[in-house]
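Of the protein chains in this complex, all but one are displayed in their positions.
Here is subunit A:
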Amino acid sequence: MGTLGRAAYTVGFWIRETGQAMDRLGSRLQGNNYFKEQLSRHRSLMNVYDKAPTVDKDAFVAPSASIIGDVQVGAGSSIWYGCVLRGDVNSISIGSGTNIQDHSLVHVAKSNLPGKVLPTVIGDNVTVGHSAVLHGCTVEDEAFIGMKATLLDGVVVEKHGMVAAGALVRQGTRIPAGEVWGGNPAKFLRKLKDEEIAFISQSASNYASLAQVHAEENAKTLDKFEFLKVFQKKANVDPSVIQ
């Protein structure tokens, strides 16, 4: 880094300064559309005054998920992208090995049902599909909630119970063990076969291992991530880089 290097550095600085000045000028010209970028204030774990979430160290919480208030998440559980777990008026507890997939919403019942304030309890090795809504309900171990299913206040899904995709389960319904319920409002469809019951716990364990990969990727620092991107671009062009 001699005199030439210093000169290049200085010129680089001038160019950056000019760029910023141009940015300011452009923003000024845009007038009402002037937009200044702000840092995201999103918090994946957020407390509501004294109610703070408790998350196990082995659980995966996506950066875009929000866990708010009195929520407990057990070991090996995964909360995927865009999920909202809102335990503000009551508690939510999630067991171990459970997965709550993308864009799901878990909430608790307020006092809208007379005399009933219900927490949401989700057991171990439960699979909750994409975009499901669980509102003040109890889901026991190894149950399966299908994609976009809605469970309203006071619903109980017993062990190995299954809610089909797109189902709406009315208030206070009890889904017995080993049965599939579906439709709007949800009705009994059929009994589960033994291999289907085995599949539920299998899918939960698959998801737990998948979550670890995602957790690792999301925890990477920006430098490492950028390096990887460049490295892979090189590797795609020239496979000898990998060796």
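Basically, a contact is a pair of C-beta atoms (placed from the backbone, for glycine too) under 8 Å apart; a residue touches a chain by one contact, two chains touch by 3 or more; residues count from 1.
Methods note: contacts and distances are computed from a predicted model.
Chemist: Can you work out the missing subunit's protein name as recorded in UniProt? Choose among "Gamma carbonic anhydrase-like 2, mitochondrial", "AAA+ ATPase domain-containing protein", "AP complex subunit sigma" or "Ras-related protein RABA1f".
Modeler: Per the UniProt record, the undisplayed chain of the complex is "Gamma carbonic anhydrase-like 2, mitochondrial".
Chemist: One chain is left out of this view; which of A:74, A:136 or A:161 touches it in the full complex?
Modeler: Here the residue in touch with the unshown chain is A:74.
Chemist: Among A:103, A:135 or A:160, single out the residue that touches the unshown chain.
Modeler: Considering all chains, including the one not shown, the answer is A:103.
Chemist: In the whole complex, what residues of subunit A lie against the chain that is missing from view?
Modeler: With respect to the unshown chain, the touching residues of subunit A are 20, 23, 37-40, 42-46, 52, 54-57, 61-64, 72-75, 80-82, 93, 95-96, 101-103, 124, 130-131, 147-148, 165-166, 183-184, 206, 210, 213-214, 217-218, 222, 225, 228-229, 232, 235.
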